[in-house]
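Note that one protein chain is taken out, while the other chains of the complex remain in position.
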Amino acid sequence: MRMDPFIEKLNGLDLSDMFENDFFLTWEKKKDELDAVFAVADALRCLRENNISPRIFDSGLGISLFRDNSTRTRFSFASACNMLGLEVQDLDEGKSQIAHGETIRETSNMISFMADVIGIRDDMYIGKGNAYMHRVVDAVKEGYMDGILEQRPTLVNLQCDIDHPTQSMADLLHMIHESGGVENLRGKKIAMTWAYSPSYGKPLSVPQGIVGLMTRMGMDVTLAHPEGYEIMAEVEEIAKENAKASGGKFTKTNSMKEAFEGADFVYPKSWAPFKAMEKRTELYGAGDFEGINKLEKELLAQNALHKDWECTEEMMNLTKGGKALYLHCLPADITGVSCKAGEVAASVFDRYRVPLFKQASFKPYIIASMIFLSKVKDPQETLAMLEKRGSRRREL
Amino acid sequence: MRMDPFIEKLNGLDLSDMFENDFFLTWEKKKDELDAVFAVADALRCLRENNISPRIFDSGLGISLFRDNSTRTRFSFASACNMLGLEVQDLDEGKSQIAHGETIRETSNMISFMADVIGIRDDMYIGKGNAYMHRVVDAVKEGYMDGILEQRPTLVNLQCDIDHPTQSMADLLHMIHESGGVENLRGKKIAMTWAYSPSYGKPLSVPQGIVGLMTRMGMDVTLAHPEGYEIMAEVEEIAKENAKASGGKFTKTNSMKEAFEGADFVYPKSWAPFKAMEKRTELYGAGDFEGINKLEKELLAQNALHKDWECTEEMMNLTKGGKALYLHCLPADITGVSCKAGEVAASVFDRYRVPLFKQASFKPYIIASMIFLSKVKDPQETLAMLEKRGSRRREL
Partner (left out) sequence: MRMDPFIEKLNGLDLSDMFENDFFLTWEKKKDELDAVFAVADALRCLRENNISPRIFDSGLGISLFRDNSTRTRFSFASACNMLGLEVQDLDEGKSQIAHGETIRETSNMISFMADVIGIRDDMYIGKGNAYMHRVVDAVKEGYMDGILEQRPTLVNLQCDIDHPTQSMADLLHMIHESGGVENLRGKKIAMTWAYSPSYGKPLSVPQGIVGLMTRMGMDVTLAHPEGYEIMAEVEEIAKENAKASGGKFTKTNSMKEAFEGADFVYPKSWAPFKAMEKRTELYGAGDFEGINKLEKELLAQNALHKDWECTEEMMNLTKGGKALYLHCLPADITGVSCKAGEVAASVFDRYRVPLFKQASFKPYIIASMIFLSKVKDPQETLAMLEKRGSRRREL
């Protein structure tokens, strides 16, 4: 049976808290739970690649709630829902900051009568996105307990101000596949580094998600950025503790070169300074659009001081054998292609295009796996059933 | 068999006009037909709560046509369609007044080649919404008879200028469940009263729908509003006749207190004066935006004269045992929560939140039931088949 290796992996894991549960932050999850997400993601992909339908829903809705335009995440969520049999229904609330608590409580219930899953992306406002997700989850849990909702919709965090778990998990699954197994990552060096971009205000959830997750795997994690581009202090603390617990390392530096030296994986990507994002959140709260414009100009000027933070061929030559795996969440700012000066040299990007696209291809499966594990009581049994049922995904 | 009680209820009813028919206004429907909608709504909910799929479509489209932003109705319609196996396709026509007849005729057919159902919400313009729905229905009926459409898409009125049948039917089903049966509503008093809101131009279809429907049930229906907030005279006439025929009562008053006294159910909700809405429709027709702004200001000033029309604890104390069931179509204007002064005191709203959310939870089932009854020839047989088929709604 094709599902056997995946089922075997799951057999050894503690899945007791996954059913009817949410996915907020990777560091709130047990190592077993992360491993389960990977195993099920691979299992679902195996089914689909063998033209076996992984549908576990005959009908039902997956609600998507975005505070931002998003093509990739939208399509990944839609793909994951569709694969499992859910229809996506979008709730577009625009970029407005969240309304008062009563509205959240009410709206969350009103959209959830037939909802099995809610996917939220809310990464724009520091201190708000994750908190908002919790309010929504609290509202629908209460609604379910009060008998208003027939099923308890579970949450998938599609990016918040703190973490970007579907991204970092997809990235890690890609690294696992490229390395031939998660055990091979132990002791490997990953450089999560800032890189120059001519645009401003890119979210911190990617670097935070990466250092918060990779330190769980016993990896040697280096976070590099120019002074002033600090990430959230709480997440740095978590990374330190994770590294201690897993036997890995967590190092900080202000030198891109130091980070790249001997690295097995490099993840050069722009982000905004945490403190500036905090300030922006305040300015938005106060409706101070002049202040926002001023801040934007300052940040662009600050970025421009660090144009040398680019993933060039010279930088890549510093990595292990000059052959580190280049990672990016896409789209990248490619020098001479999408901008005059950016995060990565065109020749580096070109060489890694295929692995980069593969990296992205794991996201729909990671999301589907998170949904799957929150919806079926006995994942092993269900995977076996799906293979045995053997419904074709498509007629040929 | 779980479906037996519902099937038994349906057995006694005259369903002969429901197949391939539309749902415009509750008072155009026989009492048997309303009862059938309730029985099937409960049956579908029972199936879904027992994880039995109520799908009757393998594929097919449900067209939604809104002239207004609408989260709740959109999700209710999407939920109903999804539950039965239809995919929703939105036609957003914007807020523009309707184009000439040829366009309606043509567009209605062009979007309906694979449409089984059309849900329309068009409540903005007095004298227009319901008329528009009829034109769409006439067009697709003609298209079906001419062999252009393979199936006859049936209409669900998701709110028009006259009635809001999916709302009032959901409200009534909630009241039936709270009272332990429709027979227990006979003689019970319901107060449909105006309430103060700081916003303007709220549709009349809710109060009209409520007095037009509850008078069918032998209830003691009191309509209360300040002078100048009259609803459509035609609907008042209908309510009077209904009350006479059903052995109920229909009373009008300009006193909120009088309405609340001894009431079993209270439905305090803001709406705009009918005559003002008529005037607004004319102004829109003439493109007189200055006139519209002026009218808006006048109406807000007029509203502000009646801030005492609020559902406070004192008001609630006037009701039967101080324990009337508080109803609202949501979202409510809650004093001190969503506005400074509004329709309802926060403490009253808080106490009734769970029943209010339950009230809303009936809407997707009411819509699904209307679709079901217009699509299957023998509802009893189909319900029995669905239970026997026993497809799981979701794998567990």
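By letter and in written order, the chains are A and B; residue numbering begins at 1 in each of them.
By definition in this document, contacts are C-beta pairs under 8 Å (C-beta built on N, C-alpha and C of every residue); 3 or more make two chains touch, one makes a residue touch a chain.
These numbers come from a predicted model, not from an experiment.
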Out of A:275, A:294 or A:358, the sole contact with the unshown chain comes from A:358
Checked against the full complex, the residue among B:10, B:34 or B:56 that touches the missing chain is B:56
Touching residues (missing chain, whole complex) on chain B = 56-61, 87, 89, 91, 100, 102-103, 105-107, 109-111, 113-114, 116, 143, 146-151, 375-377, 382, 385
Chain A residues that touch the omitted chain in the full complex | 45, 48-49, 53, 55, 71-72, 74-76, 78-79, 82-83, 85, 87-88, 330-331, 334, 337-338, 353-354, 357-358, 360-361, 364, 391-396
